[in-house]
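Here the structure is laid out as structure tokens; the discussion comes afterwards.
Omission of a single protein chain aside, the complex is shown with its protein chains in their original locations.
Chain naming follows the written order as A and B, and within any one chain the residues start at number 1.
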Amino acid sequence: MKKYLTFPNFMLAVGLLFLYIPIFSMVLYSFNNSRLVTVWDHANSPTLKWYAELFRNRAMLEAAWLSIRVAAMSASAAVVLGTLAGLVLARFGPFRGRALLQGLTTAPLVMPEVITGLSMLLLFVSLESVLAAFGIRFGRGILTITLAHITFTMAYVTVIVQSRLATFDDSLEEAALDLGARPAKVFFRITLPLIMPAILSGWLLAFTLSWDDVVVTQFVSGPGYNTLPMVVFSSVRRGVNPSVNALATLMVLVVAAGVVVSAVFMKRAEKKRERETRLAEAGL
Amino acid sequence: MSTRGTALDKPPGSGRVGPLWELFFRFGPPRWSEYIRRNWAGQRLVIAVPYLWLIVFFLVPFLIVLKISFAEFEPFGTPPYAPILRWLEDGAVQVKLLFGSYSYLLHEPLYVSAWLYSIKVALVSTLLCLLLAYPMAYAIARSSPTRRNVLLMLVILPFWTSFLLRVYAWIGLLKNDGVINNVLQWLGIIDEPVVMMNTSLAVYIGIVYSYLPFMILPLYANLEKHDLTLLEAAQDLGAGPVRSFLRITLPLSVPGVIAGSLLVFIPAVGEYVIPSLLGSSDQLMIAGLLSDEFNLNHDWPRACAVAIAMLLLLVGPMMIYQHFQNRELKVGRR
Partner (left out) sequence: MADKRNEKNKIEPWRDPHAKPYIQIDNITKKFGDFVAVNNVSLKIYQGEIFCLLGGSGCGKSTLLRMLAGFETPTAGGITLDGQDMAGIPPYERPVNMMFQSYALFPHMTVEKNVAFGLEQEGLTKAEIAARVSDMLERVKLGQFARRKPHQLSGGQRQRVALARSLVKRPKLLLLDEPLGALDRKLREHTQFELINIQEDLGVTFIVVTHDQEEAMTLASRIAVMNRGEIVQIGTPTEIYEFPTTKFVADFIGSVNMFEGRLIEDLPDRVRIQSGELGGVIFVDHGISSAPGITVWAAIRPEKIDIQRTPPADARENCVRGVVTEIAYMGDMSVYLVRIDSGKVVRVTLPNIERLSDDERIQWDETVYLSWHPGSPVIVTQ
């Protein structure tokens, strides 16, 4: 027991508490009857009334639907672009402009969102005036939000894919080339299937980042197009709101369920694989 | 030249596409065939797609911001700035670049204090984050492999839930009638609620809380690779645990410390949501000022100047970060 009472372990426990207490408190108070959220109403709690109110809130539901659509579209496009960029940076030799590409793909990772948001908004404004000269009306809305989200989430996919390819055994690709497959075929039949887990986690990451984004979205969206984070943000600027607690609890449940399910799946697949390998080595 | 000819006689990919290519290569102009053959591999296309996207949607916008930052503010224009290039009657072009916005940023006390405050907040938050994250990463790196995966999952899990909602959670904790004050009063430790909301402290807590995983992961990645036999050797030579940590583990973990710190510091300088929700409205961070200039004053040139100035401030740390990132990733085959 003594060996677990080290300083790092203590800090680890403190840190984990620090990470989870806010989440637990949010979840807890979502069942609190009082509108004051943090003042526990003993008489009438726990209650599900805020969940009901959440589902009656049309603005929130529409915003949620918009957010899901935007996140799904931008994650899918970001994965395609990010995988291409990751492939180029990990596999292609030096070419003119490589350094710039490297910079452009990883800058969004650390760039403050106000800058990205502002710059993309101004791009769309310029585009608007250019297209107006040709008589085409261009309004900001779901398209501009999606384009902006794709741009900053693809950086994350690029990093994931690039580092996965770095550890990828390239003798597999060489073997495929040697057997007569052209580079495109090698990519689609050999590389892609084997880096699929990384691509999937990239999609999930891009989805989460898009679903969650508030600053960039506020800049580039148009009137009438409110995403869920925008609605939540303007609501909580005015103070706590029990419906938001309910929303938070639902999200935590979904994420936790997803993580548990995937962990169980992966564990099972790993066990199966280990068993098969052992049997093979034993000569069966 | 003749050897080239032999290579071209065999068209790429004997098979279904073959016959057409064969004809082209046999009768087409040799230089064209070589050119197409070299580029047909599609490499150029693969590079072009993400490149073009990033240039159009990432680089060009910055250039637009740069351009507008030099423009003259027109309060009631749509857009609210005067064009930089003007075509005069005699066909000449007048370029009007104003540096007024920039000098304002450097002299106006509001801005100066915002710059300093932003940097200070980012530095303090980064330091606090490091002090908490380092022992956590260390503890995870030193646990058994199964436990390690569980711990990492626990650290990353909050990251997948909404960033906005987690910052919101702190409002509920830090308010005057929030959880922390309630508990402290209930325990009798304090009589009056402690003011924590809308203070710098709240901002520090918010930033440390949100960026903790970004500090833990690079540190963990570094610490996990350490060769533990080095520590054993040090202890064998008489160094106690503290000394061997300071002399061996700590120096070896510096790249992880730098990567994690930059990953927290750079976005923290430009953080908008956390100071907006948890911070005081008297002391704005630079991102808040940018938003106000743009949304409230509609002073686009000045807002753009702020953005460019932020970029200039952060470009140095960003390049250092990229340098460290590239060291981790392979740079590609010849």
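The rule is short, and it goes like this: a residue touches a chain if its C-beta (ideal position, glycine included) is under 8 Å from a C-beta of that chain, and two chains touch if they have at least 3 such contacts.
Since the structure is predicted, the reported quantities are computational estimates derived from the model, not experimental observations.
Visitor: From the list A:Leu36, A:Ala166 or A:Leu194, which touches the chain that is not on show?
Guide: Residue touching the chain left out of view: A:Leu194.
Visitor: Can you list where chain A touches the absent chain?
Guide: With respect to the unshown chain, the touching residues of chain A are 169, 171-172, 174-183, 185, 189-190, 193-194, 273, 276-277, 279-281, 283.
The criterion applied here is as follows: only the chains that are shown with their structure count from here on.
Visitor: Nearest whole angstrom, what separates the Cα centre of chain A from the Cα centre of chain B?
Guide: 15
Visitor: So in the complex, which bits of chain A are touching chain B?
Guide: Going by the criterion above, the answer is residues 6-12, 14-16, 18-23, 25-26, 29, 36-39, 81-82, 84-85, 87-95, 97, 101-116, 118-120, 122-123, 125-126, 129, 147-148, 150-151, 154, 158-159, 162-163, 166, 170, 182-184, 208, 211-212, 214-215, 229, 232-233, 236-237, 239-240, 244-245, 247-248, 251-252, 255-256, 258-259, 263.
Visitor: Which residues, counting only chain B, touch chain A once they are in their complex?
Guide: Chain B reaches chain A through residues 12-13, 41-43, 46-47, 49-51, 53-55, 57-62, 64-65, 68, 79, 132-133, 135-136, 138-140, 142, 151, 153-155, 157-158, 160-166, 168-173, 175, 177-179, 182, 209, 212, 262-263, 266-267, 269-273, 276-277, 287, 290-291, 294, 300, 303-304, 307, 310-311, 314, 317-318, 321-322, 325-326, 328-330, 332-334.
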